[in-house]
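Apart from one protein chain that is not included, each protein chain of the complex appears where it belongs.
When the chains are written out, they are named A and B in that same order, and each has its own residue count from 1.
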Amino acid sequence: MKNRVSIDQLALMYLLLVTGGKFLTLPSLLAGDVGHDSWLSVLFSFVWDGVCLCFLLWAIKINDKSKLDIAAILDKSLSKPVSKALMALFFVIFVLRINILLSGCYKMFSVTFDVSTNWLVYVLPIAALAFFAVSRGFNSIARASQIVFGLIVLAVIALFVSPLAEVDFGELLPIGEAGWGKILLNSYTRSFWFSDYIFMYFVLDGIKIKKHVFAPMLVSFGVGAALCILLNGVFVALFGYLAPDFDLAMSKIGVFSAASTANGRWDWLTLSVWLISVFVKVIVFIFCAYKCVEKIVGAHFVKFNWIAAGVVLLTLSLPMFVSTRTLLDTVIKWGVIPFTLVQYLLPLLMPLLTKTAQRKTEVKSE
Amino acid sequence: MSNLKRLGVVLLVVAVAAAVAVSFKGSDVMDRAIILGMGVDRAEEGITLTCEIVSPGNGTEQVGTFSKIVTVTGRTINIAIQNIAQVTGKEASLGQCVVLVLGQDYYENVDFSDLTDYFINHHSFKESAVVCCCEGKAESLFNKGNALAQSMSIAISTALLDQAEKIAVTNNSMLQYARSQNELSRTGFLNRVKFVPSQNTDGNLPDKELGYIAYRELCVFRDSNYVTTLDAELTAGMSLFLPEVYGETFVSYKDEVTRTVQVTNKDVKLNPDGKGGFDAQINLTVRYGRTDSEEVSGPVTAKNDKEISQKILDDVAEQARRIAENYLAAQVKYNFDLLKFHEAYRRKQGSSDALSQKPMSEFPVKLSVQVTES
Partner (left out) sequence: MKISFDKISRLWLGQDDFRVRELNCGANFKAVCLDTMCDDAKVSAFVLQPLAYVENAQSLDEIERKLAAGTGVRKPPNFFAAVEDFTNGYTLIFDGEDNCISVDTRTVIGRSIAEPPTSMVMRGPREGFVEDVKVNVTLLRKRLKTPNFKIINLAVGKYTNTAIAVCYIEGIADKRVVDDAVQRIQNVKTDGVLDSSYLARYLDGNKTFLFRRIGSTEKPDIAVGKMLEGRLAIIVDGSPMVLTLPYLFVEDMQSPGDYYENSTMTTLSRFLRFVSVIASVLLPALYVCLQVYNYQIIPLRFLITVLNASEAIPFSPLTEMLLVLIVFDILREANLRMPSAVGISLSLVGAIVLGDAAVQAGLLGAPAVMIGALSGIGLFTMPDNTLILSLLRLAVTFVGGVMGLLGVIISSLAILVYLASMQDFKTPFLAPFSPDIPEDRQDALAQIPVPQMTQRPKSIPNENKSRRG
């Protein structure tokens, strides 16, 4: 009951997840790969995300009758071992994503905001917040997102509107200079940062559908994607050849709003508001990782399970042993192929799998 | 037992809070030497760094006497900034730095790409901070603060950001400059500021030096090396090609009396002609200058009721054409590209080595100037 979420809440939360985290290190990485065509790379990633999202929404609609959870769907349609293997893969993706997000934030706080501390002490309060939220149920995370989403969207808009006077979008010409093949390939190799809809797998059984499924979700996806593409465009147009050197895009992009000598860096306050969306994303992914543990051990946690939380917490110490650079260059680089399975292949199959699982459930109950 | 449990939880929370509190370290603003502006000069052992630092008064002091000048030396800019800590006893902070001034000896003789790199990669330093060159030593410029009756850093940044943005060509940020040195033509410019003494009419302090900051000259750089200085006339020639800059004044004697005409609006078309050159069309809208609108212009300024004769309009067009041509000749002579000719072709054709190395002489410009009354 605590994990029930309406489709409107899901849509708003998805918008936060799409915009959260994509403006930390990703824009400079993309600018390093394909230069001023990075916005095209983002565009292509979102096009593919949009297709997968539609299939997933279709599955959600089908599942409205039976309200099966992801483990039940996969168990019944693919078999238990495959289901557990997929859950393990999900767990790895979520853990890596959380770590990459947190390390981006860590860098932001230590470099931009001058907060010097060690990784463990930095992660502990965030983990405490996330587990508190998990213990209160996904519903409360969704409701909290509903409250902050307007503020966050305004902050994002304020952040890229402020440098607009300095931006010459002509810098983005000629379109496709890096080569279309390279841009497309880059969309794929950086896909780790996209397909944020994967969190929906873990709330499949709690989604309340009123009337529309596609409209609210696609609107929020469209707005989120547009903001990301625009922000990448503004970033590259603003910093030009220097864009790959600015590895914390969001903290730099608002610098011109504070150009006057009398004003301080007010843009950092809006930046802090945007950071809430990153934390919401971290909380949601920690919830999903926690759920993965639940599904892998095949239990149903009625109350908050400290052991599962401990397992997730342990994985957050990963950056203490492996640097973010190594994670990006090895684990994520080679992990892209298996990750494609759950990021891009599974959504396409979800309607079919859900129907199969439903049929099997009906046969069993008869 | 329940009480013991509760006590345990409270102790645990307090312990974690204490551990977290101890592990987070910030630098209190009082422990920081907050730098308002910096001047860089050449020195035997590397550079001399002159900093204007916020110096709190006794709580009742008014703004205007809140800063002090500190001069340090160092082999690199990083070491020099670290040395500020020794002099002031506080860690230097660049977060509020609004201006960086390069002394003449320094920018004319030193490749300062490492300096640009340092500031561009310094997260605390604002890329929007003003960077400029100065006549003579930066140190002596900063020491003229008393003559302006305000902070020199704020005076320079205000002059280049607020006052000058519409009446003179300004390169008002570190980012713009750093980008220009990495683009195809690898040329860019910085404003050249100088302190100009003015007459002291203050009877109470007859010995006090007074003056203002002048900023109508530009220094041109290629690959962070000095190329040349454009004087006020060449700078005015360049400004004619920039639609966002207006307010230039022309003086004409054609009506037997001296008339000052001011540009109030400008329409500039500077497009590649497809044959490797450029078509430049400059349409100026002018009106008589008003005594109450000196250095204040724009479409909303009140009109002068006198009409400008055709003779004067033609004369202004001729003058404008001449200074524009002078500028174009200078850019060919010194081979610098401040109007982004290379960039315009890059946007059409994409980047290539051939384009990057193309000299300015291979960009012929077909110029036409028209002047109308507003």
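Simple rule for what comes next: a contact is a pair of C-beta atoms (placed from the backbone, for glycine too) under 8 Å apart; a residue touches a chain by one contact, two chains touch by 3 or more.
On a predicted model such as this, the values are computed, not experimentally measured, just so you know.
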{"item": "Visible contact partners (per top-of-document touch definition) of the missing chain", "value": "A, B"}
{"item": "Options A:A144, A:L185 or A:L230, residue touching the unrepresented chain", "value": "A:A144"}
{"item": "Chain not shown: contacting residue from A:L15, A:I62, A:A178 or A:I276", "value": "A:I276"}
{"item": "Absent-chain contact - pick from A:G264, A:G310 or A:P338", "value": "A:G264"}
{"item": "Missing-partner contacts on subunit B, residue numbers", "value": "20-21, 24, 26-30, 32, 34, 36, 54, 56-61, 63, 66, 93, 95-96, 98, 124, 154"}
{"item": "Where the unshown chain meets subunit A, residue by residue", "value": "2, 6, 8-9, 109, 113-115, 117, 122, 125-126, 129, 132-133, 136-137, 139-141, 143-144, 146-148, 261-266, 268-269, 272, 275-276, 279-280, 283"}
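Going forward, only the chains that are shown with their structure count from here on.
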{"item": "Complex interface listing, subunit A residues touching subunit B", "value": "111-112, 114-118, 121, 124-125, 170-171, 173-174, 177, 238-242, 245, 248, 251-252, 255-256, 258-261, 264-265"}
{"item": "In the complex, subunit B residues that touch subunit A", "value": "16, 19-20, 23-27, 95-96, 98, 120-121, 123-124, 126-128, 154, 157-158, 161-162, 172-173, 175, 178-179, 182-183, 346-351"}
